[in-house]
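As you look at this complex, bear in mind that one protein chain is not there, while each of the others sits in place.
The block that comes next holds subunit A.
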Amino acid sequence: MSFFKKLKEKITQQADSVTEKFKQGLTKTRDSFAGRVNDLIARYRKVDEEFFEELEEILISADVGVTTVMDLIDELKMEVKRRNIQDPKEMQEVISEKLVEIYRGDDEEYEKSAALNIQKDGLTVILFVGVNGVGKTTTIGKLAHKLKTEGKTVMLAAGDTFRAGAIEQLEVWGERVGAEVIKQSAGSDPAAVVYDAIQAAKARRVDVLLCDTAGRLQNKVNLMKELEKVKRVIEREVPGAPHEVLLVLDATTGQNAMSQAKIFKEATNVTGIVLTKLDGTAKGGIVLAIRNELHIPVKFVGLGEKMDDLQPFDPEKYVYGLFADLFEGKSEQ
């Protein structure tokens, strides 16, 4: 079955609220992005140099990154030759196929990578890391809510002892979703807070412990060391933990997200990405390159500031979201 058919089948099968929500979140994105692609296709009668130039711009404006885009365009050009494509309409399928391919890379574990590694028995510890203001604390609140609705017991560790009001912010989320928050006073050692939280989680037989950390820019060596220490404490106290290290990325961020992913991965062996703020007009296209180069999968996307604005990431849907109009337009013909 062709990629396109498979994709379409999947989408129509899952015409559920999740897809709807995801599409809603990406509406603005889609309007501008796919709108422009449609525009492009309508305006061009031939797949020529100009067509590719404009396509390049569309992808760059989605923060996909200039190197990735140029490689992609080169590949597309070859594909056009190989398949002897002349009608721009045929390009829709090829473009989306290639985008998913970039995301997937050569990773065989690809199919499995989206799921969260939650232990069947015993404590699961998840560490949240990322630069300042990307949405770590908020995502913890959202994920706690999600896990609770799935019947898990959840505890939160107030590991950001630095930023003004960070502990109180997490406490508000704890109240909202009904999860206990383990904290110490502002300014205390984050590793000690996490240690306390692990002991509390063990004593209370909690299913999942979500550890917040202070935002830090990846070039701050001391702060990255502090984070390594927090991770070591988790490793020492719970065998096999942390079960996930989630790097939170802001979809508004440009090419620096690659540097963030690289350095945070080096320091904490990041296992997944949460791409937040996709409810805005930014597309976060850099995750394609991050997945391709560093093999870090996106696990969730943030689509707002409320409790239930967290959705699992599905790469086909992500690409579909960007190209939805194209697919729908095509099926009518």
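Definition applied: contacts are C-beta pairs under 8 Å (C-beta built on N, C-alpha and C of every residue); 3 or more make two chains touch, one makes a residue touch a chain; residues count from 1.
Convention: contacts and distances are computed from a predicted model.
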item	value
Among "NADH-quinone oxidoreductase subunit A", "Signal recognition particle protein", "ABC transporter permease subunit" or "Electron transfer flavoprotein subunit beta", the UniProt name of the subunit that does not appear here	"Signal recognition particle protein"
Touching residue (missing chain; options A:99, A:286 or A:319)	A:286
Touching the absent chain when the full complex is considered, from A:131, A:179 or A:210	A:131
Touching residue (missing chain; options A:168, A:235 or A:266)	A:168
Which residue of A:92, A:124, A:218 or A:292 touches the chain not shown here	A:218
Contact set of subunit A toward the excluded chain (per top definition)	28, 57, 60-63, 65-67, 131-135, 141, 162-166, 168-169, 171-173, 176, 186, 217-220, 250, 252-259, 262, 277, 279-283, 286, 305
